[in-house]
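Okay, structure first, notes after.
With one protein chain withheld, the remaining protein chains of the complex are depicted in position.
Labels for the chains are A and B, by order of writing; each one numbers its residues from 1.
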Amino acid sequence: MSEILTETERRSNKSPLSGVSFDGSAPLLEVEDLEVEFHTRDGIAHAVNNVSFTLREGETLGILGESGCGKSVTAQAIMGILDTPPAKVTGGQVRYRGVDLLQLEEKTRRHIRANKIAIIFQDALSSLNPVFTVGWQLGELYRKHAGASRAQAKSKAVELLDLVGIPGAPARINSFPHQFSGGMRQRVMIAMALALEPDIIIADEPTTALDVTVQAQVMTLLSDLQREMRLGLILITHDMGVVADVADKICVMYAGHAVERADVYEIYERPAHPYTKALLESIPRVDQKGQDLTVIKGLPPALVDPPPGCSFHPRCAFARDRCTTDEPPLYEVPGNRLSACHYWEEVLES
Amino acid sequence: MSADMTETEQVTEDTGDDVVLEVRDVKKHFPLTRGIVFKRTVGHVQAVDGVTLQLERGETLGVVGESGCGKSTFGRLLMGLERPTAGSIKLLGEEMAGLDARGLRRMRRNIQIVLQDPYSSLDPRMTVGDIVGEPYDVHTDVVPKQDRRKAVQDLLDVVGLNPEHINRYPHQFSGGQRQRIGIARALALRPKILVCDEPVSALDVSVQAQVVNLLERLQDELGLSYVFIAHDLSVVRHISDRIAVMYLGKVVEIGDEMEIYEHPTHPYTQALLSAVPVPDPRLRGHRDHIVLEGDVPSPANPPSGCRFRTRCWKAEDVCAKEEPQLVVRGPSGHLSACHFAEERDVIHAIDIPTSAADDDGSGDPSPGSVAPGPTA
Partner (left out) sequence: MSDFLAAQDSAGHEHAQPRSDQNRSLWGDVRYELMRNPVFWVSSVLVLVILSMAFAPQLWAETSPTARGACRLENARVEPSAAHPFGYTNAGCDMWSSLVYGTGKSVIVAILVTIGTVIVGVTLGTVAGYVGGFADTVISRVTDIFFGLPFILGALVFLAIFPDRNVWTLTAVLTMFGWTSLTRVMRGSVISTKQKDYVDAARALGATNFFIIRKHILANSIAPVIVLATIGLGAYISAEATLTFLGVGYQRPTVSWGLLVAEGQNLALAGFWHLLVLPCAFIVVTVLSFILLGDALRDALDPRAR
């Protein structure tokens, strides 16, 4: 049914993008002052507050944060797949090649979602439809969005599974999702994301559910493909090790705020925000023994009732009186970095 | 087999009477059945297949491996939640398999478990006081009834929770706090050994350190011995004195933490360690990445000989024919179950000062290895 609809859509109106003019010189993706609220029983949760970042071709941006920090909500807001209600994008812009996606019609957005920006989720098993074969699900993308024939779609599906390193692809396209191992399923997800040759891939905790050797396989694949196809990759994770291996830039999120943005080398060497610093000191490293783990006291705040001033101040070792009243802006830190801490200089020097 | 036994005996002698837990050739095979009314066995899942190790007083033994390696089943065997198919588990010198229900219940006071999931491990319909006090309901003679409330509040205090929260329900706590409740329950009977099954892997990064530090503090204060089962090799290294690496139901390498992490000799350990991401971008491309091919075979139908051979870059004919024993191999002096055991440093950066894109041979400490190359 939907197939037929899309087909007619495609014929009647040459392209859903006809009224939209992309600016090839503009950055691939610019998120500016994005704000998302959730209306819950307990009140309004400010899940994303004034989050901004830029992604260029061939660049990997790591969004780092704990559960509930708003990193997944940011991804869903970019994709336009938030459940509204309860969620609501209340401000900001998401510009793809200079065009604000938030202002586009749903039809156009759907087209961009399919062809330009793709997303990979943590749980591949629930993201794939259990009653169709993997080949059918891959082929459907071509039939639906590119109008390919059944045979074309099938050969494309084989090609894709081959590309993501699934052995025996011609035979495996007839398998159902549950017949694949976790790592192989995540490869299928990557194949589906790549199917329509997007410019941007958003990977939301793509390896969290996987074993460490499989995680290494999948991350290697993802970063190889990203490099070859010059994709813009947004890698959302809580794992400081995974992003350190692949990201070019890092955006650290805490309680819905982007608290620090910097180049990957600088942020790990000299964090400019107390939260980043504390996180780095709180995780054990496999190549070191005997380091003391610094405990970050307390818990992330409830988003319906964030503390006044800086939302990290109740847990912060650098906090002063000012932090309890003044919400810190994003200060410019030398080296083209940003930090939302009044005392970033102290943090840098400590 | 004989080589294996002599080796373990040696180790036992070395450790003397400080051994609190001794596991010898323990197996757990789950039958695979077909049919509804008349079940017939069509095979066995060899979840744990011949594990031998000891735990000393005050020591932390890390058990690592990927999902399906049998580490959780091993933990359940230690707890008596599963009955071993074969082998012996001696707790404080007493054989568990021979005990009747009463004897087993008495032994359980010495060994307790901390479970992974802080949500499912606490009964949502019980107050924190009831949960932490449950051990006293089962073992009614430990604390007299009128002192229980006080005992529970003391436990809550020990694990860093507010004793006044005794009447709250689990859902009113965060994940990290729930894990503390689980630890308090496990400590109630003053056990000697705590089996921790993935105790921090469900927690947020910033909270993990709180629980790890708590476990370390409790070990110091109470003289506990830990079996720390986890898949996160960084956390395991941080907390463990000795490490056992498991693959498909067998221990493939076991030794002191320094030995396993700095001088691993089994290819699987090397692959596992090399895959652990390090939170330091400067090491990018300077680490020895071993990318394993394929998936873990089914434990219902494990490969002949060495179980790792189907994914191993060193595998030769002998690996399929002869099962490698877990014996001391190489100069390092720890046990490893590989015919071609050879040291290889995989966690440290190699040739860091030079440029990123050079060949892997120069810095590779194990010459002649034909690992699927580093992904520079």
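Here is the rule we use: a residue touches a chain if its C-beta (ideal position, glycine included) is under 8 Å from a C-beta of that chain, and two chains touch if they have at least 3 such contacts.
Just so you know, these numbers come straight off a predicted model, no measurement behind them.
Touch with the chain omitted from the figure is made, among B:M79, B:C196, B:I260 or B:L326, by B:M79. Among A:G91, A:G147 or A:P314, only A:P314 touches the chain left out of the display. Remark: the omitted chain is touched by one listed residue; of B:G182, B:P302 or B:P324 this is B:G182. Considering the full assembly, B:R108 is the residue among B:R108, B:H286, B:R329 or B:R344 that touches the omitted chain. Residue positions on chain B in contact with the hidden chain: 36-37, 76, 79-81, 104-106, 108-109, 112-113, 115-117, 120-127, 129-131, 134-135, 137-139, 149, 160-162, 164-169, 171-172, 174, 177, 182, 185, 189, in rising order.
Rule of thumb we're sticking to: only the chains that are shown with their structure count from here on.
Annotation: 33 Å between the Cα-based centres of chain A and chain B.
Residues 66-67, 174, 176, 204-210, 212-213, 231, 233-235, 237-238, 257-258, 261, 271-284, 289, 291-292, 294-296, 347-349, 375 of chain B are the ones that touch chain A when the two sit in their complex. Listing the residues of chain A that touch chain B in their complex gives 66-67, 167, 181, 183-184, 211-217, 219-220, 224, 238-242, 244-247, 264-265, 268-269, 278-280, 282-287, 289, 291, 293-297, 299-300, 315.
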